[in-house]
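In this view, the complex is presented without one of its protein chains, the others remaining in place.
Let's turn to chain A:
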Amino acid sequence: MIRQVRKYLQKMATDGSASVDHSLILAKDDCLLWQGSAELLPLGQTLIERLNIISLVVAEPPLPICDVLLGRTSADAAEIIPQDTETRTFLHDIPVVRKDEFSVDNAQSIVDLLGQRKGILVEGVGIVATGSVTVEQAYINYSSVYHALFVKLMLQLLADDQPPSAQEMNLLQPLWAQLGTDIPLHCDDLLAGPLLEKADILKAIDQVGKRTVALKLVDSFFGNISCFVDDSLYISQTGASLDELPGCIDFVPNDNSSTAGITASSELIAHRAIFAKGNLRTILHGHPKFSVVLSLFCRETDCKITDCWKNCDKVRYLNDVPVVAGEVGAGGLARKVPPVIDCGIAVVYGHGVFATGDEDFRQPLSAMIDLENRCRNEFLQAVQARCTNETK
(Lines give C-alpha, C1' and ligand atoms only; values in the text may rest on other atoms or scores of the structure.)
Protein backbone atom coordinates (compact mmCIF):
# COMPACT_ATOMS: atom_id res chain seq x y z
CA MET A 1 0.00 0.00 0.00
CA ILE A 2 2.80 2.40 0.73
CA ARG A 3 3.81 2.08 -2.93
CA GLN A 4 0.34 3.29 -3.86
CA VAL A 5 0.60 6.20 -1.43
CA ARG A 6 3.90 7.30 -2.97
CA LYS A 7 2.61 6.81 -6.51
CA TYR A 8 -0.44 9.02 -6.10
CA LEU A 9 1.40 11.68 -4.16
CA GLN A 10 3.75 11.88 -7.12
CA LYS A 11 0.81 11.97 -9.54
CA MET A 12 -0.75 14.89 -7.71
CA ALA A 13 2.47 16.81 -8.08
CA THR A 14 2.89 15.86 -11.72
CA ASP A 15 -0.64 16.65 -12.80
CA GLY A 16 -0.42 20.02 -11.09
CA SER A 17 -3.45 19.55 -8.87
CA ALA A 18 -1.61 19.79 -5.56
CA SER A 19 1.17 21.84 -4.06
CA VAL A 20 4.18 19.63 -3.40
CA ASP A 21 4.74 21.28 -0.03
CA HIS A 22 1.15 21.06 1.05
CA SER A 23 -0.12 17.60 0.25
CA LEU A 24 -0.56 14.46 2.26
CA ILE A 25 -1.89 10.99 1.55
CA LEU A 26 -2.73 8.59 4.35
CA ALA A 27 -3.78 4.96 4.06
CA LYS A 28 -5.02 2.45 6.56
CA ASP A 29 -4.05 -1.17 6.25
CA ASP A 30 -3.79 -2.79 9.65
CA CYS A 31 -1.64 0.20 10.55
CA LEU A 32 -1.47 3.79 9.38
CA LEU A 33 0.74 4.67 6.40
CA TRP A 34 1.40 8.14 5.11
CA GLN A 35 3.57 10.26 2.86
CA GLY A 36 3.73 13.98 2.29
CA SER A 37 3.47 17.10 4.33
CA ALA A 38 4.07 16.44 8.05
CA GLU A 39 2.29 19.63 9.03
CA LEU A 40 -0.97 18.21 7.71
CA LEU A 41 -0.49 14.90 9.49
CA PRO A 42 -2.24 15.71 12.79
CA LEU A 43 -5.43 16.70 10.98
CA GLY A 44 -5.17 13.86 8.49
CA GLN A 45 -4.60 11.32 11.23
CA THR A 46 -7.54 12.62 13.25
CA LEU A 47 -9.81 12.29 10.24
CA ILE A 48 -8.78 8.89 8.95
CA GLU A 49 -8.94 7.31 12.38
CA ARG A 50 -12.54 8.39 12.81
CA LEU A 51 -13.82 7.35 9.42
CA ASN A 52 -14.55 3.88 8.05
CA ILE A 53 -12.32 4.42 5.01
CA ILE A 54 -9.05 3.18 3.54
CA SER A 55 -7.42 6.34 2.26
CA LEU A 56 -7.42 10.08 2.67
CA VAL A 57 -5.92 12.95 0.70
CA VAL A 58 -5.41 16.36 2.27
CA ALA A 59 -3.89 18.85 -0.12
CA GLU A 60 -3.96 22.37 -1.39
CA PRO A 61 -3.87 23.20 -5.09
CA PRO A 62 -0.75 25.13 -6.15
CA LEU A 63 -2.89 28.02 -7.33
CA PRO A 64 -5.10 29.70 -4.71
CA ILE A 65 -8.29 28.63 -6.47
CA CYS A 66 -9.89 27.47 -3.21
CA ASP A 67 -9.33 30.84 -1.54
CA VAL A 68 -10.50 32.83 -4.53
CA LEU A 69 -13.58 30.68 -4.97
CA LEU A 70 -14.43 30.82 -1.27
CA GLY A 71 -13.99 34.58 -1.45
CA ARG A 72 -16.73 34.61 -4.05
CA THR A 73 -18.98 32.27 -2.10
CA SER A 74 -21.46 33.43 0.48
CA ALA A 75 -20.12 32.95 4.00
CA ASP A 76 -23.16 30.92 4.95
CA ALA A 77 -23.04 28.62 1.90
CA ALA A 78 -22.84 25.03 3.09
CA GLU A 79 -21.67 23.65 -0.21
CA ILE A 80 -20.47 24.45 -3.69
CA ILE A 81 -22.51 23.05 -6.55
CA PRO A 82 -20.22 21.93 -9.37
CA GLN A 83 -20.93 23.02 -12.91
CA ASP A 84 -19.17 20.25 -14.77
CA THR A 85 -21.24 17.21 -15.62
CA GLU A 86 -18.99 14.45 -14.37
CA THR A 87 -18.63 15.90 -10.91
CA ARG A 88 -22.34 16.64 -10.69
CA THR A 89 -22.99 13.01 -11.57
CA PHE A 90 -20.51 11.34 -9.27
CA LEU A 91 -20.00 13.77 -6.37
CA HIS A 92 -23.23 15.82 -6.43
CA ASP A 93 -22.07 18.78 -4.33
CA ILE A 94 -18.92 19.79 -2.50
CA PRO A 95 -19.48 20.67 1.16
CA VAL A 96 -17.56 23.57 2.62
CA VAL A 97 -16.04 23.88 6.10
CA ARG A 98 -15.00 27.34 7.16
CA LYS A 99 -11.94 28.13 9.23
CA ASP A 100 -13.89 28.91 12.35
CA GLU A 101 -15.74 25.60 12.23
CA PHE A 102 -12.88 23.26 13.08
CA SER A 103 -9.50 22.78 14.64
CA VAL A 104 -7.17 19.81 14.68
CA ASP A 105 -8.44 19.02 18.15
CA ASN A 106 -12.04 19.51 17.16
CA ALA A 107 -12.46 18.30 13.62
CA GLN A 108 -15.93 16.84 14.05
CA SER A 109 -17.43 19.11 11.41
CA ILE A 110 -14.97 17.76 8.85
CA VAL A 111 -15.54 14.17 9.98
CA ASP A 112 -19.29 14.63 9.66
CA LEU A 113 -19.07 15.99 6.14
CA LEU A 114 -16.56 13.40 5.00
CA GLY A 115 -18.99 10.84 6.36
CA GLN A 116 -21.47 12.15 3.81
CA ARG A 117 -19.43 13.06 0.76
CA LYS A 118 -16.32 11.75 -0.98
CA GLY A 119 -14.58 15.11 -1.06
CA ILE A 120 -14.95 18.48 0.64
CA LEU A 121 -13.41 21.93 0.66
CA VAL A 122 -11.85 23.08 3.93
CA GLU A 123 -10.98 26.74 4.19
CA GLY A 124 -7.34 27.26 5.03
CA VAL A 125 -6.49 23.63 4.35
CA GLY A 126 -7.58 22.85 0.82
CA ILE A 127 -9.37 19.78 -0.49
CA VAL A 128 -9.91 16.70 1.63
CA ALA A 129 -11.04 13.51 -0.09
CA THR A 130 -11.54 9.90 0.92
CA GLY A 131 -11.37 6.44 -0.60
CA SER A 132 -13.14 3.39 0.73
CA VAL A 133 -11.55 0.83 -1.57
CA THR A 134 -8.14 2.03 -2.68
CA VAL A 135 -5.64 4.85 -2.36
CA GLU A 136 -6.31 5.62 -6.00
CA GLN A 137 -9.94 6.32 -5.15
CA ALA A 138 -9.03 9.12 -2.75
CA TYR A 139 -6.75 10.55 -5.44
CA ILE A 140 -9.56 10.39 -7.99
CA ASN A 141 -11.98 12.09 -5.62
CA TYR A 142 -9.43 14.76 -4.79
CA SER A 143 -8.75 15.33 -8.45
CA SER A 144 -12.45 15.46 -9.32
CA VAL A 145 -13.09 18.07 -6.65
CA TYR A 146 -10.10 20.06 -7.84
CA HIS A 147 -11.36 19.92 -11.44
CA ALA A 148 -14.86 20.93 -10.36
CA LEU A 149 -13.62 23.89 -8.32
CA PHE A 150 -11.28 25.01 -11.08
CA VAL A 151 -14.02 24.90 -13.71
CA LYS A 152 -16.47 26.62 -11.39
CA LEU A 153 -14.06 29.43 -10.60
CA MET A 154 -13.04 29.97 -14.21
CA LEU A 155 -16.66 30.17 -15.25
CA GLN A 156 -17.37 32.68 -12.52
CA LEU A 157 -14.44 34.84 -13.63
CA LEU A 158 -15.77 34.66 -17.16
CA ALA A 159 -19.47 35.05 -16.68
CA ASP A 160 -20.44 35.92 -13.13
CA ASP A 161 -22.11 39.19 -12.34
CA GLN A 162 -19.03 39.98 -10.32
CA PRO A 163 -16.09 40.40 -12.75
CA PRO A 164 -12.61 39.36 -11.65
CA SER A 165 -11.00 41.87 -9.38
CA ALA A 166 -7.43 43.02 -9.78
CA GLN A 167 -6.58 41.19 -6.59
CA GLU A 168 -8.02 37.96 -7.91
CA MET A 169 -6.21 38.39 -11.19
CA ASN A 170 -3.02 38.98 -9.31
CA LEU A 171 -3.48 35.89 -7.15
CA LEU A 172 -3.98 33.79 -10.25
CA GLN A 173 -1.12 35.36 -12.16
CA PRO A 174 0.79 32.07 -12.62
CA LEU A 175 -2.24 30.67 -14.40
CA TRP A 176 -2.43 33.58 -16.82
CA ALA A 177 1.24 33.05 -17.54
CA GLN A 178 0.59 29.38 -18.33
CA LEU A 179 -2.29 30.27 -20.62
CA GLY A 180 -0.07 32.66 -22.49
CA THR A 181 1.81 29.71 -23.93
CA ASP A 182 0.06 27.22 -26.17
CA ILE A 183 0.00 23.51 -25.47
CA PRO A 184 2.51 22.13 -27.98
CA LEU A 185 1.01 20.37 -30.99
CA HIS A 186 3.09 17.34 -30.19
CA CYS A 187 1.48 14.57 -32.23
CA ASP A 188 3.65 13.63 -35.18
CA ASP A 189 5.68 11.10 -33.24
CA LEU A 190 2.58 9.01 -32.50
CA LEU A 191 2.27 5.75 -34.41
CA ALA A 192 1.08 6.48 -37.95
CA GLY A 193 -1.95 4.71 -39.38
CA PRO A 194 -3.58 2.81 -40.77
CA LEU A 195 -3.83 0.86 -37.53
CA LEU A 196 -4.80 -2.67 -38.54
CA GLU A 197 -2.89 -5.08 -36.33
CA LYS A 198 -3.71 -5.64 -32.68
CA ALA A 199 -0.17 -4.95 -31.51
CA ASP A 200 -0.08 -1.63 -33.36
CA ILE A 201 -3.49 -0.63 -32.06
CA LEU A 202 -2.58 -1.36 -28.45
CA LYS A 203 0.69 0.54 -28.85
CA ALA A 204 -1.03 3.52 -30.45
CA ILE A 205 -3.69 3.66 -27.73
CA ASP A 206 -1.02 3.46 -25.06
CA GLN A 207 0.94 6.28 -26.72
CA VAL A 208 -1.96 8.66 -27.09
CA GLY A 209 -3.21 7.88 -23.57
CA LYS A 210 0.12 8.82 -22.05
CA ARG A 211 0.35 11.92 -24.21
CA THR A 212 -3.15 13.07 -23.30
CA VAL A 213 -2.33 12.86 -19.61
CA ALA A 214 1.08 14.47 -20.05
CA LEU A 215 -0.50 17.42 -21.84
CA LYS A 216 -3.11 17.70 -19.05
CA LEU A 217 -6.03 17.28 -21.40
CA VAL A 218 -7.88 15.23 -18.79
CA ASP A 219 -8.82 15.65 -15.15
CA SER A 220 -6.90 13.16 -13.02
CA PHE A 221 -6.43 10.55 -15.71
CA PHE A 222 -9.93 10.02 -17.02
CA GLY A 223 -11.15 9.93 -20.54
CA ASN A 224 -11.43 7.12 -23.02
CA ILE A 225 -9.87 5.99 -26.26
CA SER A 226 -10.91 3.57 -28.95
CA CYS A 227 -9.85 2.21 -32.30
CA PHE A 228 -12.19 0.56 -34.78
CA VAL A 229 -11.02 -2.27 -37.01
CA ASP A 230 -12.70 -5.26 -38.66
CA ASP A 231 -16.11 -4.39 -37.24
CA SER A 232 -14.75 -4.43 -33.70
CA LEU A 233 -13.47 -1.91 -31.20
CA TYR A 234 -10.46 -1.81 -29.00
CA ILE A 235 -11.50 0.52 -26.19
CA SER A 236 -10.08 1.56 -22.83
CA GLN A 237 -11.73 0.03 -19.79
CA THR A 238 -13.96 1.92 -17.40
CA GLY A 239 -11.96 3.81 -14.80
CA ALA A 240 -8.70 3.08 -16.60
CA SER A 241 -5.89 5.53 -16.14
CA LEU A 242 -5.07 6.86 -19.58
CA ASP A 243 -1.37 6.85 -18.79
CA GLU A 244 -1.49 3.20 -17.68
CA LEU A 245 -3.49 1.50 -20.40
CA PRO A 246 -1.53 -1.68 -21.20
CA GLY A 247 -3.69 -4.54 -19.93
CA CYS A 248 -6.71 -2.24 -19.71
CA ILE A 249 -7.99 -2.34 -23.29
CA ASP A 250 -11.13 -4.34 -24.07
CA PHE A 251 -11.83 -5.97 -27.42
CA VAL A 252 -15.50 -5.49 -28.26
CA PRO A 253 -16.97 -7.10 -31.38
CA ASN A 254 -19.64 -4.92 -32.91
CA ASP A 255 -21.97 -7.87 -33.37
CA ASN A 256 -22.08 -8.40 -29.59
CA SER A 257 -20.92 -11.99 -29.97
CA SER A 258 -19.03 -11.55 -26.69
CA THR A 259 -19.85 -9.60 -23.55
CA ALA A 260 -16.30 -9.69 -22.18
CA GLY A 261 -16.26 -5.96 -22.88
CA ILE A 262 -18.71 -5.34 -20.04
CA THR A 263 -15.73 -3.65 -18.37
CA ALA A 264 -15.28 -1.24 -21.29
CA SER A 265 -15.61 2.49 -20.80
CA SER A 266 -19.05 3.81 -19.92
CA GLU A 267 -18.82 5.75 -23.17
CA LEU A 268 -18.74 2.57 -25.27
CA ILE A 269 -22.26 3.37 -26.43
CA ALA A 270 -21.12 6.78 -27.69
CA HIS A 271 -18.02 5.38 -29.37
CA ARG A 272 -20.09 2.77 -31.18
CA ALA A 273 -22.61 5.34 -32.32
CA ILE A 274 -19.83 7.58 -33.65
CA PHE A 275 -18.14 4.73 -35.51
CA ALA A 276 -21.50 3.74 -36.98
CA LYS A 277 -21.28 6.89 -39.07
CA GLY A 278 -18.63 5.09 -41.11
CA ASN A 279 -15.07 5.81 -42.24
CA LEU A 280 -13.79 6.71 -38.80
CA ARG A 281 -11.08 4.67 -37.11
CA THR A 282 -10.14 6.38 -33.87
CA ILE A 283 -11.79 8.31 -31.05
CA LEU A 284 -10.14 10.24 -28.27
CA HIS A 285 -12.21 11.60 -25.40
CA GLY A 286 -10.71 13.92 -22.81
CA HIS A 287 -11.72 16.69 -20.43
CA PRO A 288 -9.55 19.66 -21.40
CA LYS A 289 -10.34 22.33 -18.84
CA PHE A 290 -10.90 25.41 -20.90
CA SER A 291 -12.94 23.63 -23.54
CA VAL A 292 -15.15 22.49 -20.68
CA VAL A 293 -15.30 25.98 -19.19
CA LEU A 294 -16.25 27.65 -22.46
CA SER A 295 -18.81 24.96 -23.23
CA LEU A 296 -20.59 26.09 -20.08
CA PHE A 297 -20.56 29.72 -21.15
CA CYS A 298 -23.94 30.10 -22.79
CA ARG A 299 -25.12 33.43 -24.14
CA GLU A 300 -28.71 32.34 -24.59
CA THR A 301 -31.24 34.66 -23.03
CA ASP A 302 -34.84 33.91 -22.12
CA CYS A 303 -34.11 30.20 -22.15
CA LYS A 304 -36.43 28.20 -19.92
CA ILE A 305 -34.16 25.19 -19.51
CA THR A 306 -32.54 25.04 -16.08
CA ASP A 307 -30.74 21.69 -16.13
CA CYS A 308 -28.82 22.61 -19.28
CA TRP A 309 -26.28 19.80 -18.86
CA LYS A 310 -28.92 17.17 -19.51
CA ASN A 311 -31.91 18.90 -21.03
CA CYS A 312 -30.52 21.38 -23.55
CA ASP A 313 -31.36 20.27 -27.09
CA LYS A 314 -29.61 23.11 -28.87
CA VAL A 315 -26.35 22.81 -30.78
CA ARG A 316 -24.10 25.71 -29.88
CA TYR A 317 -20.61 26.38 -31.22
CA LEU A 318 -17.21 27.10 -29.77
CA ASN A 319 -15.91 28.87 -32.82
CA ASP A 320 -16.74 26.18 -35.38
CA VAL A 321 -16.86 23.26 -32.97
CA PRO A 322 -20.32 22.03 -31.98
CA VAL A 323 -21.38 21.83 -28.35
CA VAL A 324 -24.20 19.54 -27.25
CA ALA A 325 -25.58 18.50 -23.87
CA GLY A 326 -26.02 14.97 -22.62
CA GLU A 327 -25.41 12.84 -19.57
CA VAL A 328 -22.64 10.27 -19.46
CA GLY A 329 -23.03 6.61 -20.41
CA ALA A 330 -26.53 5.67 -21.43
CA GLY A 331 -27.76 9.09 -20.40
CA GLY A 332 -28.04 10.86 -23.73
CA LEU A 333 -24.55 11.87 -24.75
CA ALA A 334 -24.43 8.88 -27.10
CA ARG A 335 -27.45 10.22 -28.98
CA LYS A 336 -26.37 13.84 -29.09
CA VAL A 337 -22.72 13.63 -30.16
CA PRO A 338 -22.77 11.47 -33.31
CA PRO A 339 -25.00 13.75 -35.38
CA VAL A 340 -22.70 16.74 -34.85
CA ILE A 341 -19.23 15.22 -35.05
CA ASP A 342 -18.80 15.17 -38.82
CA CYS A 343 -16.21 17.90 -38.47
CA GLY A 344 -14.06 15.54 -36.41
CA ILE A 345 -14.57 17.10 -33.02
CA ALA A 346 -17.42 17.93 -30.66
CA VAL A 347 -17.78 19.18 -27.13
CA VAL A 348 -20.22 17.85 -24.55
CA TYR A 349 -21.60 20.62 -22.38
CA GLY A 350 -19.67 20.83 -19.14
CA HIS A 351 -18.05 17.48 -19.73
CA GLY A 352 -15.36 17.13 -22.34
CA VAL A 353 -14.30 16.70 -25.92
CA PHE A 354 -14.73 13.85 -28.40
CA ALA A 355 -12.32 13.94 -31.33
CA THR A 356 -12.11 11.46 -34.19
CA GLY A 357 -9.56 10.28 -36.70
CA ASP A 358 -9.82 8.33 -39.93
CA GLU A 359 -6.41 6.66 -39.67
CA ASP A 360 -4.64 7.06 -36.35
CA PHE A 361 -4.55 9.16 -33.19
CA ARG A 362 -2.55 12.08 -34.54
CA GLN A 363 -5.64 13.71 -35.96
CA PRO A 364 -7.90 13.58 -32.88
CA LEU A 365 -5.13 14.58 -30.50
CA SER A 366 -4.17 17.43 -32.74
CA ALA A 367 -7.79 18.57 -32.98
CA MET A 368 -8.21 18.41 -29.21
CA ILE A 369 -5.04 20.39 -28.58
CA ASP A 370 -6.03 22.97 -31.18
CA LEU A 371 -9.47 23.42 -29.64
CA GLU A 372 -8.07 23.69 -26.13
CA ASN A 373 -5.50 26.25 -27.23
CA ARG A 374 -8.18 28.32 -28.88
CA CYS A 375 -10.34 28.08 -25.77
CA ARG A 376 -7.43 29.05 -23.53
CA ASN A 377 -6.70 32.10 -25.65
CA GLU A 378 -10.32 33.13 -25.89
CA PHE A 379 -10.80 32.66 -22.18
CA LEU A 380 -7.71 34.63 -21.28
CA GLN A 381 -8.64 37.54 -23.48
CA ALA A 382 -12.20 37.58 -22.21
CA VAL A 383 -11.23 37.48 -18.55
CA GLN A 384 -8.55 40.09 -18.95
CA ALA A 385 -11.01 42.30 -20.79
CA ARG A 386 -13.57 41.87 -18.02
CA CYS A 387 -11.05 42.79 -15.39
CA THR A 388 -9.86 45.77 -17.40
CA ASN A 389 -13.41 46.91 -17.93
CA GLU A 390 -14.05 46.62 -14.25
CA THR A 391 -10.98 48.68 -13.48
CA LYS A 392 -12.21 51.34 -15.87
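The rule we apply is simple: a contact is a pair of C-beta atoms (placed from the backbone, for glycine too) under 8 Å apart; a residue touches a chain by one contact, two chains touch by 3 or more; residues count from 1.
Definition applied: contacts and distances are computed from a predicted model.
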item	value
Record-based protein name (UniProt) of the chain missing from this complex, from "Heme ABC transporter ATP-binding protein", "Aldehyde:ferredoxin oxidoreductase", "Transport permease protein" or "Aspartyl/glutamyl-tRNA(Asn/Gln) amidotransferase subunit B"	"Aldehyde:ferredoxin oxidoreductase"
Options A:I54, A:L149 or A:L195, residue touching the unrepresented chain	A:I54
Touching residue (missing chain; options A:T89, A:S232 or A:Q384)	A:T89
Where the unshown chain meets chain A, residue by residue	1, 4, 27-30, 51-54, 89-90, 92, 111-112, 114-118, 131-137, 140, 237-240, 248, 252, 256-266, 268-269, 272, 327-331
